[in-house]
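What you see is the complex with one protein chain gone and the rest in place.
Now for chain A:
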Amino acid sequence: MLSAVLRWRPRGGQTGIAGEARIASLLLWALVAVLLLGLGLPLLFIFAKAVQDGDGGFVGLVNFAQVLQSPGLMRASSNSLQLGLTVTALVLPLAFAFAWALLRSRLWGRGLWRQIGLSPLLAPSLMPAISLVYLFGNQGLLKDWLHGGNIYGFWGVVLGELFYTFPHALLIIMTALSAADARLYEAGRVLGAGPLRQFLTITLPGVRYGLVSAGLVVFTLVLTDFGVPKVVGGDFNVLAVEAFKQVIGQQNFPRGAVVGLLLLLPAILSCLVERRMARRQQAALTARAQPFAPAPSWLRDACALLLLLAISLLLLALLGVGVAASFIKYWPYNLDFTLAHYQFDTVDGGGWSAYVNSLQLATATAVLGSLLVFVGACVCEKLPGMALGRSLLRFLAMLPMAVPGLVLGLGYVFFFNHPANPLHGWYGSLGLMVLCCIAHFYTTAHLTAATALKQLDGEFEAVAASLKVPFWVTWWRVSLPVCLPALVDVARFLFVSAMTTLSALIFIMTPEHSLAAVSIITMDDAGDTAAAAAMATLVVLSSAGLSLLLSLLERLLGRRNQRWRKPG
């Protein structure tokens, strides 16, 4: 009935009070302005910088030519490519196996396995690298396993990146695997297909989109990460480290911009491929699909358990060894317990104040970011009219996915550190870093909030509008409570990401506001590996602690606010 009435008012909001519409458009354009400032303009400045010389004069493509001619950079590019392909090829089967064992078995404690599988998200990419040094370095616990080989170099970086990218691949593949239609398997069984045939003809084709998309994400992550190669790369030079050396080490900004643009290529390519695939994917799961529930089979479950155990052990080892190492007095000659490495006074990197800064940054990012993302998602999903502005906002919200943190950070240096920029004074402040973090992680957060909002019938707004209730009251009374669990997720994601990220912030950090994740690199550069491990441990503990806290909060909220979801 309600909907029948409302169909007569196709664009409810526009016919509402003129003031409300003005506020709505003001809100929309304010959001667009924030994202342009934090994302669009810095990116444009990278392009501008790439065609300038050191003093800002226009030089055309000279910088590109120089980069193409310098053999070091070209070798770094081919190294990066090789590394990206290898890691992608290795991490996909691993993450798939883990996801399969988790979702297609009847094992007990799946929540716990899932947490272990995602645990690398809590650590900066430096953590596995440091652990690798303690495990397989020349004084490593398991050095003999290498038979005289050496962890520093290609394979060391591959191992570290496997750990770092595993949870990202796992999340995507799990989503793909969980969307299985039981009717297909039933049909397959009836037609006489064995488990292998079912796997090859139903399971694999069903997740191919997820696999490709996971592959693209992993490839881009590997290409733009410099935490791992910096610590265990040895002589193995990659493009991301090269960008860091050009900009921080030699202050050669134009050349850094060119390298940044090179790194933008694979990310843009991935995005295009993904778009294409998404269009084809759409009808894979219809409304009539039945959720798949695995049949009992102890053989399959035993295999699954073995798989989960093996991979979990590896993940926990790479996390735990670094933590343990931070308490050892003087590896490998004095293995006594000590807390001395947590006194950061005599090492580089800013010590405890860096840690406090990181906490502040992560908290501010989580709080302000969730707020911005919620309002942004509401504007995108719930406000009527203003098609142009909304599609612009949507585009800006999806843009960060294609922009590696390293590139964004460079853009910030070029844009905000430009003497003519009126916001120049803001450069180096914690506020700018918060903006950078929010912009960097915007897409995932936006998608989470938007998905939650989409579950909500659009008619709420329409009814509210017809009752002359302004949209912000509807958002506050209806949308916000419904979205709260998703927003807690967003806040957790933003906090942990801001706590662990390196790539963007390392370029815009100043000594007054040094950050925990960045200080790990500084300490390792100075040879203080144990102190670096200690700082990494602090980051992991804080991320884990907050995640736990928010999980509890979520459970509490779930009981209170989400009763309406339950039938009856």
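Note that in this section a residue touches a chain if its C-beta (ideal position, glycine included) is under 8 Å from a C-beta of that chain, and two chains touch if they have at least 3 such contacts; residues count from 1.
As a working rule, contacts and distances are computed from a predicted model.
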{"item": "Among \"Integral membrane protein\", \"Heme exporter protein B\", \"Iron(III) transport system substrate-binding protein\" or \"Na+/H+ antiporter subunit E\", UniProt-listed name of the chain not shown", "value": "\"Iron(III) transport system substrate-binding protein\""}
{"item": "Selected from A:Gly57, A:Gly192 or A:Pro419 as touching the chain missing from the view", "value": "A:Pro419"}
{"item": "Among A:Pro93, A:Gly109 or A:Gly249, the residue in touch with the chain that has been omitted", "value": "A:Gly249"}
{"item": "Options A:Gly60, A:Pro93, A:Gly527 or A:Gly545, residue touching the unrepresented chain", "value": "A:Gly527"}
{"item": "Residue touching the undisplayed chain, where the options are A:Thr88, A:Ser125, A:Asn237 or A:Ser326", "value": "A:Asn237"}
{"item": "Missing-partner contacts on chain A, residue numbers", "value": "54-55, 70-72, 75, 133, 137-139, 150, 152-154, 234-237, 245, 248-253, 330-334, 345-349, 419, 511-512, 525-529"}
